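Left out: one protein chain. Kept in place: all the others.
Which chain is which? They are A and B, in the order written, and residues in each are numbered from 1.
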Amino acid sequence: MKYSLFRFIDVFEAFAIYLICFASNLIFIYVQTLNLEEVSYILESFIKSIIDYQVTINFFLTFIIIVFHYQFLNRKKTEISCRILVGDTMVHIIIRYILHSLAILVFSFLLSLSLNFYLELKVTSNLYLVVIFIIYILISAGQVKRE
Amino acid sequence: MRILRFFITRIFLKRWILVLGMIILLFLANYLSFTTARSVISTFQGYQEIETLNQEGTFISNLDPNSEADFGNIKIDDTQKVYEYLNNNYTYALQANGFVTSLDNKHKMDVIFNYINEESYKINQFRLSQGKHLNFNYKFNKEKMPVLVGAGLAKTYPVGSNIEITDPVTQQLVNLKVQGVLKKNSHRSNFYAPNSKTYFNFSIFLPVNEGFIQSAGRDLHVGGLMDIALLDSTKEKAMNVKEHLQENLGLDFNFFNQQENFNYFEDYYVDSLKIICTITLILLIIIVCLAVWNNLVCIRLMIKDFTINLLVGLSYSKLRAIFYSYFGILFSIIIAILIVITAINRYGFWLSKDSTFATYGIFGLISMDWMALLIVLFIDFIIGFTIVELTIRKIKSIPISVGVLQ
């Protein structure tokens, strides 16, 4: 933690946002496995009007992770400057940032797997989101800058 | 106004990712509210239509979903017998929709023939924009059939014009005389999914009388039975029809009375709406929490900018006004996007020549869309108030101090 740019609140925020994205994707998939037509036509047509835009909604939600990385790195500029002043290097800071971001992502993915098991969905259901998030992390790593 | 412009262009948009994040979240909240509001309004509208049938002595037929129906074995003689029995012993409302035919028209849409008897016509109370209501005492094959046309056909087939066409249910060449034009967006809701509607803008309504029924084919006979409503009847008489249908057609129909329909509505419609509203509320709370988080993040990053402005003369009340105006602008943009998306969806039915869903409306939106938008606007007020007040609270909790700037 001493070397990390992440504080507890940052880890919590990132973790929560990842979980919201994973959970929303799983719920979309789960709802499609239910035979809602037998339960209620009204419910079915309502759910359908949302599920029709599943990909767009999921993509929109992942944007919140971009917001997280953006604000995080903006807030950490002074800290990055200070770390460099006392002997750290930008390369090390970037590598640590990527690794810590990935660690948070992996942990939240693993936790989301419990929801996969609970809803009896394929474990690969969220993998495409993981790929998107990794891309976000790599892109945001280019924005690690000092004041 | 200048201060607002300054804040938007020089402070908020300088961190455009946060603005975009907020727009996305508010859009999701609005889309969700809009979809829910429209579902509720549409269901309610549908229920009001169905309620006209929820009267003492009215029994609505429903093919038992658990029965196995073999329509292939049904013969025209059997269906003729059923209708003879019904005509002799019962008053009933019959409407059979969805007989597609190709009839030349300005919009190149498929035209749908709907068959309706006098009782059903009285119950539905369709409103006309031109001409006269249907009369049912014509002689089939001897006189021209008086018909009503949907608003989309009014220009091609104005009141008084004649249409010669092979009728899809009798397979006979018939002469139709346009007697009236239905009001734009006249529709009928599905009995079991009242939020789903069939629009009659490209429909032709043909009056069904006993003579017509005798000449009609099996499709109309069987189709008509699906939603047939016995009027001024009793449970016992309804059971007789049920047995008659079972004996002659081998189909197992249920006939529900007013109380049963009401219970059904309670159990099904209301529960469905409750589930929809609960889902929406939960999702809205999550989205609003994310939006509040997004805005607090903005504050974290912009606190220095706010402090400097407060230092040189900005007051909290002005700041509050700026935030309300800013969110007002964001909501206006989002509602405009929502209108465009809805209009595109509605216009899509015209492009795909889907005549049962093609509708007329201001900017392509029909009345239920506008009502849903009004509800969205109200929800936006609540969301906006929540976010702005929490934001101002947060800003006030950070003391404006020269220390923040040093």
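Simple rule for what comes next: contacts are C-beta pairs under 8 Å (C-beta built on N, C-alpha and C of every residue); 3 or more make two chains touch, one makes a residue touch a chain.
To be clear about the criterion, contacts and distances are computed from a predicted model.
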Item to complete: Would you kindly match the missing chain to its UniProt protein name, picking from "Hydantoinase B/oxoprolinase family protein", "Putative tricarboxylic transport membrane protein", "Carbon-monoxide dehydrogenase small subunit" or "ABC transporter ATP-binding protein"?
Response: "ABC transporter ATP-binding protein"
Discussion item. For the full complex, can you list every visible chain touched by the one that's not shown?
Written reply: B
Worksheet item: In the complete assembly, which of B:L231, B:L314, B:I375 or B:L390 touches the absent chain?
Response: B:L314
Response to the item:
The listed residue (B:I3, B:I17 or B:I299) that touches the chain absent from the view is B:I3
Worksheet entry | Residues in chain B touching the chain absent from view | 2-3, 6, 10-11, 14, 304-305, 308-318, 399-403, 405-406
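The definition used in the following text is that only the chains that are shown with their structure count from here on.
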Discussion item. Just the number, please: Cα centre separation of chain A and chain B in whole Å.
Written reply: 36
Worksheet entry | Residue ranges of chain B in contact with chain A within the complex | 15, 17-18, 20-21, 24-25, 27-28, 31-32, 35-36, 39, 43, 190, 192-196, 268-269, 271-273, 275-276, 286, 290, 293-294, 297, 300-301
Discussion item. Residue numbers of chain A touching chain B in their complex, please.
Written reply: 13, 17, 20, 40-43, 45-46, 49-50, 53, 57, 60-61, 63-64, 66-68, 70-71, 74-75
